[in-house]
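All protein chains of the complex are present and in place, except for one that has been dropped.
Let's turn to chain A:
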Amino acid sequence: MNYLPNIFFAIALIIGFGYFANNVKKLIRNIKLGQDVDVSDNKSQRWKNMINIALGQSKMVRRPVSGFLHIIVYVGFIIINIEVLEIIIDGLFGTHRIFSSIGSTYGFLIGFFEVLAVLVFISVIIFWIRRNIIKIKRFWKAEMTSWPKNDGNFILYFEMVLMTLFLVMNATDVHFQEMNTGNVISQYITPLFNGVSESTLHIIERSAWWLHILGILVFLNYLYFSKHLHILLAFPNTFFGSVKPKGQFKNLEAVTKEVKMMMDPEADPFAAAPEGAEDEIPAKFGASDVQDLSWVNLLNAYTCTECGRCTSECPANQTGKKLSPRKIMMDTRDRLEEVGKNIDANKGKFKDDGKQLLGDYITNEEIWACTTCNACVEACPVSIDPLNIIMQMRQYLVMEQSAAPMELNNMMTNIENNGAPWPYNQMDRLNWAKEE
């Protein structure tokens, strides 16, 4: 017996999964560069969110057309992958369609897969048309050029090819066609190969089989470099997403400490700093780079699949401002990747490269255009929160750099002086009650 294909198959699997595992390790390392944040609360609500939003696609269907097509591709993708299990067993042990012995259930399953494969193929074509022919606006915004634009199309081509290979593999499988059960679609493809000798047919079938499984392994490893990570990360991301009212912004603890001290009548302003205080790294208020953000922000960035629903709902973006919540997420990921590569190149330690997320990727103009309306957060089908990052950058600009727009500085001075954003006297606060 010739074991060469089995050995080759095992090696391909090991390389495919090994490289993927390596990427996952890097992904987790990068996410952990973020600040710690407590997500241990509301466990049951978190599970519910994951089940409804990620598994149940509840937010996808708010846009019915893309939502419906996405569900076909999503269900198809998961279910057809059951077939991969058989392929792996066949490949390792040199069997052929090992599950076919279970009889009619097998025919039913494969038939179901074939129908799904066609539906996925059609959906993916429609997705491609929406992107490239109809040119739906959100796919053609300023940030959707070069790699992000190509990435979106590559994924669609990948899926078209994989589905085609699956159907061709079935159509040219003489043994499977003779079984005549489950070949609901492929039986109509078989006639295309009429007149082809059985040995050639076998070569085509084997090629399709090999390309199908190798294609899946390549796709698996393409994920880390693509926006397509959402097929995995949507699950943790919806789990770790906020479970608080959207209007509730976190109160900074470092600030609370200082404010409490300032307000404390017992506090001695001339007291010597407590022991060891000099060694403490002074807290940085807000965020200017990826390491200042929380790890949930960074997970958000890797999860973003650049669908642009956030940007299409953003009031600032709709009125021609530079702000695009999707770009905030893409920039965060790009910078995080850059920092990750820097760490890899410098033996595990980040070497200052004179760059940061705010300034080199995201401009102040974008940060100040936000109305904090939460439309982007509401729109995201996988619970990403671009607003949270924007707010942390405002905090950095105001508290670390005193770089607020002048009008806002005036407003804040008024609040400090007379307890209102306008220059009115605090003692006039109840005058309205006496006015006619």
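The rule is simple: contacts are C-beta pairs under 8 Å (C-beta built on N, C-alpha and C of every residue); 3 or more make two chains touch, one makes a residue touch a chain; residues count from 1.
In this text, contacts and distances are computed from a predicted model.
Engineer: With one chain of the assembly withheld, which option in "Cysteine-rich domain-containing protein", "Membrane protein", "YwgA family protein" or "Phosphoserine phosphatase" matches that chain's UniProt protein name?
Structural biologist: Of the names offered in "Cysteine-rich domain-containing protein", "Membrane protein", "YwgA family protein" or "Phosphoserine phosphatase", the one UniProt assigns to the missing chain is "Cysteine-rich domain-containing protein".
Engineer: If the hidden chain were put back, which of A:173, A:289, A:313 or A:331 would touch it?
Structural biologist: Spelled out, the listed residue whose C-beta touches the missing chain is A:313.
Engineer: If I consider the whole complex, including the chain that's not displayed, which of A:36, A:266 or A:435 touches that chain?
Structural biologist: If we include the chain that is not displayed, A:435 is the one touching it.
Engineer: On chain A, where is the contact patch with the chain that was removed from view?
Structural biologist: Answer for chain A: residues 244-249, 251-252, 255-256, 258-260, 262-263, 285-286, 313, 315-316, 318-323, 365, 368-375, 377-379, 391, 393-399, 404-405, 407-408, 410-412, 415-416, 419-422, 424, 426-433, 435-436 touch the chain left out.
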